[in-house]
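In this view, the complex is presented without one of its protein chains, the others remaining in place.
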Amino acid sequence: MSRKMSRRKFLKISLSAGAGIAALSNGVPLAAQDMMYSEAPELAELVAAGDLPPVADRLPANPVVIEPLDSIGEYGGAIRTGIFQNRGFQARSAWGPEPILRIGWDSSTIEPNIAESWEYANGGNTFVLHLREGMKWSDGEPFGSHDFDFYWNHVLTNSTLSPSPRSEFVINGELAEFEMVDDLTVQWTFVAPHANLPGLLSHWIGSQLPRWMPRHYLEQFHPDFADAAELDAKIAEAGFSTWDELFNNRVAVQYGLHFDNVDLPNLLPFKTSRPMELNIVVADRNPYYWKVDPEGHQLPYINQVILTNYEGADVRDAAIAAGEMNWVNTDLTFTNFPLYQENAEAGNYEVRLWQTSRSAEHTIMFNHNAKDEGLREIFNDVRFKQAMSMAIDRQTIANVVYQGFGAPSQVQVIPGSKFRVEEYVTRHTEYDTAAAGALLDDMGLTAGDDGMRTRADGSALSIRMDISIGQPGSEDVGELLREFLAEVGVDLDVRVVAREQIRALIDNNDIECGIWIADKCSDSMFPHTPVWHVPFLPTDWNQWGPQYAVHYASGGESGEAPMGDVAQVQQLFDQMKTTIDEAERVNIGQEIMRLNVDNLWNIGDVGEVPIPVVLGTNFRNYPAQGFTSFDWLGNHQYHIEQCYFEGGEWVGAPS
Amino acid sequence: MISPALFLDWECMTSYIIRRFLQMIVIMFIVSIVAFVVIQLPPGDFVDAYVTTISGGETFTQETIDALRAQFGLDEPFHVQYLKWITNVLRGNYGVSFQHQRTVADLLGERLPLTLAITFPTALLVYLIAIPIGIYSALNQYSFLDYVFSFIGFIGLAIPNFLFAIILLYIGSQYFDANVAGLFSPEYELAPWSFAKFLDLLANLWIPVIVVGTAGTAGTIRVMRGMMLDEMRQPYVETARAKGLSEARLIFKYPVRVAISPVLSTIGFVLPALISGTAIVAIVLNLPTTGPLLLNALLAQDMLLAGSMILFLSLLTVVGTFVSDMLLAWADPRIQFE
Partner (left out) sequence: MQSEESPLEVVSPWRLMWWKFRRHKPAVISGVLLLLAYLGSIFAGFFAPYDPLTRGRNLYMPPNPPRIIDSTGNLRAPFVYGMTMSRDLNTLRPIYTINEDEIHPLHFFYRGDEYKIGLHGLPINALRPLHITLDLHLVGAEGAPVNFFGTDQLGRDLLSRLIYGGQISLSIGLVSVFLSLALGLILGGISGLYGGWIDSLIQRVIEAIIAIPSIPLWMGLAAAIPRDWDPVQQYFAILIVLSLISWTSTARVARGRFLAVREQDYVMAARLYGCSQWRIITRHLIPSIMSYVIVNITLAVPRIILAETALSFLGIGLNPPTISWGVLLQAAQDNLVVHFYPWLWVGPALCVIIAVLAFNFVGDGARDAADPFAS
């Protein structure tokens, strides 16, 4: 298989398809008013029986029209999917996360979704959202500004439910001022333009806010509204001791998924009909879903989602291989591709190879704040990192660990990103042990008789690398790195430890060399969450400058003050936060990329390693090649609601 | 040779039971403190675990983390957290699981019945198979069957449970079209309880029972066999034989009752051990039992869920030990209540 061919073709397809369809769905409704709406047979029966209002009354005044990827679908069938150990986000796009804004088919552009449009006013300091007229919650109650008001004034600013306000609405340390302009308009005013807000509203937080919004339902659990005696009775009945416990339970805080509370209204294509019980949860179509296809069929096409929470990754994968699922697309690993592919035909599914948000499979991070003074000095010398980067035989990593796939890549951004500069991606990625050795000699790290180098004080140059347990491929890459570095005389002491242990190591600044999956490197996350490129978030997995991050997050109160390029990259990030102009944002982003490759704070291994996606053989309207990752909340950019099973049911469905 | 069985002094026994009961309360109190300490020993707390693993990609600021910590009461000193928990437990309120945002009682109620459905047959099977085989092996030492049982038993001991489980899953799904994971076939997964669903459960129960039971069976066979061999060599057996006692009566009258004592002295905590000890197998086989719930609660440092579950298992064990002691006294009347 030719990687280059497929990549180029892939980009072409995804970009052209994206541009075309985005234009259609992006706020340019077809003549929706003239449309005759129709619905799934199950719903039609309910309407006929008088249990449900007619479809035209359930839809908003101007329903969102979704142009299907390939063909108009047919109703029926069930998505069968699986997650493990309650890690929720894998399933987000099965439910359809429906953030307030969303990411387009091109995996980059921000589009309207729940909100019909948005704009900046007041010199950029005010952000205005316009909502859709006549949109309804899944129980038929109207959705509107009053729901935002409930969230803002009774959840976000309620000190019991939210002891501190969400940072997404804080700029320069000041919380926004919220205003409900009218029934369909809300706005926030900040002390400076909040340029990343559209990005955030199309991402995780944007998909979470609606859970706290159905005020008509939630008021009964909130002391601001509920009768105290009634509320106490409800708390006692549910076995809780305080009202916030009950409230959080009713909002289904668990992983942001609607697993438990069937009564909580939502705005998603599906709503829970059977709560999580013995690891299985079922969601049925939402009769009030607000999207239709160009022929006026109310979406989603598919009837039901059946999700199994497996107790472990191995058994989930065994269940895939046994043909028990028809839609699994995150937390699959390319290293397991042979397993999925071998059983595809018998299991009535196919395996597609998509891309992730990883600019490299791993980022290798030498701690620039290392406690060991000697090591710190070495790690802060860019020659050392260049030498380390050139000592890595990336082709071997690709061949041995990734079945021959993968292109040498530094930790930058994924192909197709507007921030990407090709030259930066490949700089210092050529395998050259002689050059690496020369750089190390240059630094005075001379090799002894056994080929191993010593530090200036004569002690052995031994660096400890902590790898998190259970990340597919990481242990093997660690083993190869140990071998490659030994080749140039550097002893890498590789330890495999629990994830929580690594957390503790970072918090205590005990990391010497860290390694992590270099994800979140896409247009939909990098601008607001550049975890690798900028040390700003001490609570994440950046391990090259943990004390710089502490310094940034604490406003200079603790941690280590950065100098030079590190200080500059933090300033650039600050600038990005308040810059609305797109061209200027790209410039800033690329400057951050340049500083990164100049300093090699992160060293990447191989990028563009595909991720397998398992889909039922007659599952339609999903792209042949696409992107999936947390960056797109799974892959909600591909509109699960317009997918369908040809023939109305998965061919592998259990009888 | 054998002194006549000491008659049980009922008065003595009642006072023994009362004494043991009081001791149990003290033990449970100590256990509750130790459990609370042990859960907190690994680095970090629930919020760390939430941020590092469970949330799956979301990024958190320090403020959010502090807020979460306050929400869960994790910013309070240890003894305050403990007192809060234990007073609630004494009032019958086991608290709310941090990870699930559901009450602990609710979560346990969902999983306990299935857990018992697996562990009871397993424990029963272990004893039904292991004790007769152990006796047989001892009586026919170095016979062909003895070697066969030894060999199979040791294979059972030597393959890790979860590898065994994965292999059985593979064989089951490739050659028998068995349901890969869980206790129900897909068509019954969503069905309400019925007799057909119950039969389906029984049909799917064999893999977990075999996997969980194998190691225990092999171990019990070895212990039983060894003890029987010892007992059979005791001079009294020869004497009894010389007196013309039939072989079967001779064996069951005394050697079996003595040989079984190591088995009996552990029988009390077989159940709790199966419930918690099979966590890893349950993960591999995707059994919605209490084991994985406990393990995940520990990994996530979900204090109240883990604490309450440990307390519950401890209670089972303490009661089990007591039952065990009673059984021991029954099997070997020479042991007195002290």
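To keep things simple, chains are lettered A and B as they appear, and every chain counts its residues starting from 1.
By definition in this document, a residue touches a chain if its C-beta (ideal position, glycine included) is under 8 Å from a C-beta of that chain, and two chains touch if they have at least 3 such contacts.
Just so it is clear, the structure is predicted and the values come from calculations on it, not from any experiment.
The chain not shown here is touched by just one of B:Phe154, B:Trp206, B:Phe252 or B:Trp330, and that residue is B:Phe154. For the chain missing from the display, the contacting residue among B:Leu116, B:Leu229 or B:Val323 is B:Leu229, taking the whole complex into account.
If you put the hidden chain back, the residue from A:Val496, A:Ala567, A:Val586 or A:Val651 that touches it is A:Val496. Within the full complex, the residue among A:Arg482, A:Lys577 or A:Arg594 touching the omitted chain is A:Arg482.
From the options A:Ile72, A:Leu339 or A:Met443, the residue with contact to the unseen chain in the full assembly is A:Leu339.
In the full complex, the hidden chain is touched by chain A at residues 314, 317-318, 321, 335-339, 341-342, 400, 403-404, 469-470, 475-476, 479-480, 482-483, 494-499, 501, 505.
Residues 1, 3, 23, 26-28, 30-31, 34-35, 37-43, 150-151, 154-155, 157-160, 162-163, 166-167, 170, 219, 222-223, 225-227, 229-230, 233-235, 258, 261-262, 265-266, 269, 272-273, 276-277, 279-280, 284, 294-295, 298, 306, 310, 313-315, 317-318, 321, 328, 332, 334-335, 338 of chain B touch the missing chain (whole complex, contact as defined above).
One rule holds in what follows: only the chains that are shown with their structure count from here on.
Centre to centre, using the average C-alpha position, chain A and chain B are separated by 40 Å.
Residues of chain B touching chain A in their complex: 42-44, 48-49, 51-67, 70-71, 88, 93, 96, 99-103, 105-106, 110-111, 114, 166, 169-170, 173, 180-183, 185-187, 189-190, 282-288, 292, 296, 299. For chain A in complex with chain B, the touching residues are 85-90, 162-167, 204, 238-241, 244-245, 248-249, 252-255, 260, 274, 277-280, 282, 306, 308, 310-312, 314-316, 318-319, 321-322, 324, 499-504, 519-520, 529, 531, 537-540, 553-554, 630, 654-655.
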